[in-house]
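With one protein chain removed, the remaining protein chains of the complex are shown where they sit.
The letters A, B and C name the chains in turn, as written, and every chain counts its residues from 1.
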Amino acid sequence: MIIQTKSDISEAQKDKLIGEINRVGYKITEVKTQKGTYLVGIGTADFDIRRFGHFEGIEDIHIVSDDYKLVSKKWKVDPTAIDLGDGVFIKDGDMAIMAGPCSIESEEQIRVVIDHLKATGIKIMRGGVFKPRSSPYAFRGLGIDGLKLWYELAREAGIKIVTEVMQVSQIEEMYDYVDIYQVGARNTQNFNLLDELGRVDKAVMIKRGISGTIEELLQSAEYVFSGGNEKLVLCERGIRTYERASRNTLDLNAVPILKSKSHLPVVVDPSHGIGIREFVPQMALSAVMSGADGIIYETHQVPEKAYSDGQQTLNFAQSALLADQIRQTFALRKTFPLL
Amino acid sequence: MIIQTKSDISEAQKDKLIGEINRVGYKITEVKTQKGTYLVGIGTADFDIRRFGHFEGIEDIHIVSDDYKLVSKKWKVDPTAIDLGDGVFIKDGDMAIMAGPCSIESEEQIRVVIDHLKATGIKIMRGGVFKPRSSPYAFRGLGIDGLKLWYELAREAGIKIVTEVMQVSQIEEMYDYVDIYQVGARNTQNFNLLDELGRVDKAVMIKRGISGTIEELLQSAEYVFSGGNEKLVLCERGIRTYERASRNTLDLNAVPILKSKSHLPVVVDPSHGIGIREFVPQMALSAVMSGADGIIYETHQVPEKAYSDGQQTLNFAQSALLADQIRQTFALRKTFPLL
Amino acid sequence: MIIQTKSDISEAQKDKLIGEINRVGYKITEVKTQKGTYLVGIGTADFDIRRFGHFEGIEDIHIVSDDYKLVSKKWKVDPTAIDLGDGVFIKDGDMAIMAGPCSIESEEQIRVVIDHLKATGIKIMRGGVFKPRSSPYAFRGLGIDGLKLWYELAREAGIKIVTEVMQVSQIEEMYDYVDIYQVGARNTQNFNLLDELGRVDKAVMIKRGISGTIEELLQSAEYVFSGGNEKLVLCERGIRTYERASRNTLDLNAVPILKSKSHLPVVVDPSHGIGIREFVPQMALSAVMSGADGIIYETHQVPEKAYSDGQQTLNFAQSALLADQIRQTFALRKTFPLL
Partner (left out) sequence: MIIQTKSDISEAQKDKLIGEINRVGYKITEVKTQKGTYLVGIGTADFDIRRFGHFEGIEDIHIVSDDYKLVSKKWKVDPTAIDLGDGVFIKDGDMAIMAGPCSIESEEQIRVVIDHLKATGIKIMRGGVFKPRSSPYAFRGLGIDGLKLWYELAREAGIKIVTEVMQVSQIEEMYDYVDIYQVGARNTQNFNLLDELGRVDKAVMIKRGISGTIEELLQSAEYVFSGGNEKLVLCERGIRTYERASRNTLDLNAVPILKSKSHLPVVVDPSHGIGIREFVPQMALSAVMSGADGIIYETHQVPEKAYSDGQQTLNFAQSALLADQIRQTFALRKTFPLL
């Protein structure tokens, strides 16, 4: 159950309401976000929702049978739009393109990528400065200094930044330099990190876990939302299966399913989804047709020399061609009625 | 190693050649298809291919390092086109649409489906008369009499038939009434069935196994090809993973990978691939963008009343809309250069 | 619903009974086995079972909510014992050891394996004469002649034979030479094969599918049972997962689960379950502790020279040691009360 309260609800009204909800056997979590206040009721008893109709201070009340509540489409039918400022959005009915290298490597690299993005009309740049690596001996990224440098150059160029946050202590130090915090596939169920990201007012993009279910991805989003942050983007990036001909198995089924279950925008990462450069474009275009609201892919001036993930990274010519094909495919998709 | 022999090679020439191949440590399987004769050599030794250059009766010779040989693109670069007659093809550069019910149920049903296909310009009808069912107590199909009836009505209408063959003994009884034998996902590694399908001169569509790898699908095709039948179509239909929000996990990564490894056409079954009617169209269109040469989906006049798979079956209005969108998406794809 | 009828039920009594069952909305399949006659009712309606109490000719009546019926423990609580003759059993409360090579290779090989089994007190020999192979170019076994030779030598030595049947046409030709027909992991859902094995009166051991569920294994057993053959053994042999450090993932969880759901005996194949010779003994002993009624493993005089599966095959010294440890472990297990 989700109860949206009026902005002018009094404490007395709220206490009376919560008391009554407790009486029907529901436990209440009060959630305050930048957009409003919600009372999320968890319980299993059946009751007549009209019982609450006469209470003062209620804006709206919804029964939500899903295990996740605030990210469910069952109470919020309108899609959530993520406004990154300067006219840049990630939202239903739009096609956000995000591109950039796996790792931020140098000032020179940042500059050429930004030039490529500007030439191609791409507004959001991806890149890693804190890199989760299976081996402790591998390159772990340029860190916060790399991010500051990147931010400076990106702001000049009017480019937004999406980059991975790996631990709670990084949230604050990164805050001034990111537009979207990315939660990586190994941290999808790092609940402390999700809790803390609920306290910031910047967008958060949550990648599906290495072998995470669709349900778990929505539960992870619920953590951030119930922590107070509604600016959420979901990202399908391939799952682990028995098949080894590709790096991961890109699960495009997840796109229409997530879009039907949640009001949050859904983007797809075809680079990790297949892991083979040559086939990234086909998967990107497939993702567009599956109903994605955005595509995030890897590009680098010389993929063969990239510090990481070179085998799945497009060069700039391929990237420019793909961005154009994504836009054409999306334009066609918009003309298609759904029955 | 694959050696294509000239049509006029003498037995003596062939014996001499095979003797020499054996000498370098390779075992030879002689494969005769309707199109030609091949000597497939299996072994691991390194040798200089020029050693065989002076032998008479050789058309061409190829080293194929894959475990599958005759279905590999390493020796046959040109895509294989499946000609079903009357101008109906399944081939690279084309978009074959195959639609119909899960199960053939009655004459009335066959008639209305055929009328729908004709109205929509679809040339190939799918449907099951022998149904593999998990439970022995479930409906197992109308059998050979259903197929005969179906064939009669389809031929009148100029419609081709693709339907599942479940066992060796059915191959011959079905022969006069099918255009494409379908090998189902539970029979992908039924090697006896594959062997026997190598002996017929009709097209065979092999579905990927319930949890089959891409490599295994190609090996299964190799069985049929090495048995003598080159008319092969590969079909991605979703794989079994831990995710249960969809019936299967449609693995569109498999499409460009199969197309790059093999010269055979690749079609996609979005109905089984996601298993949820509402989302079949998105997955079908995604499949087109992934590079598929055809789409096979389920449609029925009243899906809710279908004997099986109703939950993933489109009604005729949805089917007509989808067929049109498939064609538009394919038309766009054809304008896209690949870098 | 399963109704066991009395042996002297008249046709009129049976018709009356079936009519009444149909009236409550259940469809009846009549199953005759060597042991009795059952009416299996499939339906979803609720009804009062006492309604049938007064019908004549009924031995017993059970509600079985599982999708499988006749193999369920819900109607037959007593475990089923498979009697292979000469005092050899596969049954609950006993420990059947089955060992032998992956492939039957030669008379010499058969003789030395049999000598080893006799010396070790093992009564059942495994071995393949029809081999399912991923590649059409691999060794496919000695075939029926190999089986006849094997049978002759085994009978002399008082050893029972378990070997794989791959297709319907082999059932009859193998009949005189096998004690247990094995259905391989690629044929677990070869429903025609299962149907036909329901018509023979010899034991059938069904291996779990490559990625088959526990439920599907029971459904496959239901096929054979409802075809008329109650002599069934279930076999866990490892499933396909993302892990590649072992050939398969041996799922010992399946053993107590299968034993709790079904009255059929359960055996475990640690050789395929882990696929690494060095660790087969540990997995065999684990299987004993999981509650298995038997162990089937691969042994060969010189595993390194075996035609197939050598990497997971024990030599005779290892086999003798393992057989002894299996027996000791089973002896300990029998002393353990379950709470």
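We take it that a contact is a pair of C-beta atoms (placed from the backbone, for glycine too) under 8 Å apart; a residue touches a chain by one contact, two chains touch by 3 or more.
Every value quoted in this text rests on a predicted model; they were computed, and no experiment measured them.
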Neighbouring shown chains of the undisplayed chain, as defined at the top = A, B, C
Task = Could you tell me which of C:Val204, C:Ile257, C:Ala306 or C:Ala323 touches the chain that is not displayed?
result = C:Ile257
Message = I'm checking contacts with the chain that's been left out. Which of C:Gln4, C:Thr37, C:Ser135 or C:Thr249 qualifies?
response = C:Thr249
Query = Looking at the whole complex, which of C:Ser211, C:Asn229, C:Ser271 or C:Thr299 touches the chain that is not displayed?
reply = C:Ser211
Key: Which of A:Ile82, A:Met166, A:Ile180 or A:Ile214 contacts the chain that the document leaves out   = A:Met166
Task = Consider the whole complex, including the chain that is not shown, and state which of C:Val64, C:Leu147, C:Met174 or C:Leu285 touches that chain.
result = C:Leu285
Request  = Pick out which of A:Arg23, A:Arg51, A:Lys118 or A:Arg133 touches the chain that's been left out of the picture.
outcome  = A:Arg133
Ask   = When the complex is taken as a whole, what residues of chain A touch the one chain not shown?
value = 27, 29, 40, 42, 67-69, 132-137, 166-169, 186-187, 189-193, 195, 209-211, 216, 219, 222-223, 226-227, 240
Ask   = For chain B, which residues touch the unseen chain?
value = 211, 240-242, 244
Task = With the missing chain put back, which residues of chain C would touch it? List them for me.
result = 211, 213-215, 239, 241-246, 249-257, 260, 273-274, 276, 278-279, 281-283, 285-291, 317-318, 321, 325, 328-329, 332-333, 336-339
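Methods note: only the chains that are shown with their structure count from here on.
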Inquiry  = If more than half of the interface residue numbers appear on both sides, call it same; otherwise different. Which is it for chain B and chain C?
reply    = same
Key: Separation of mean Cα positions, chain C and chain B [Å, integer]   = 33
Key: Two or more partner chains touched - positions in chain A   = 211, 241-242, 244
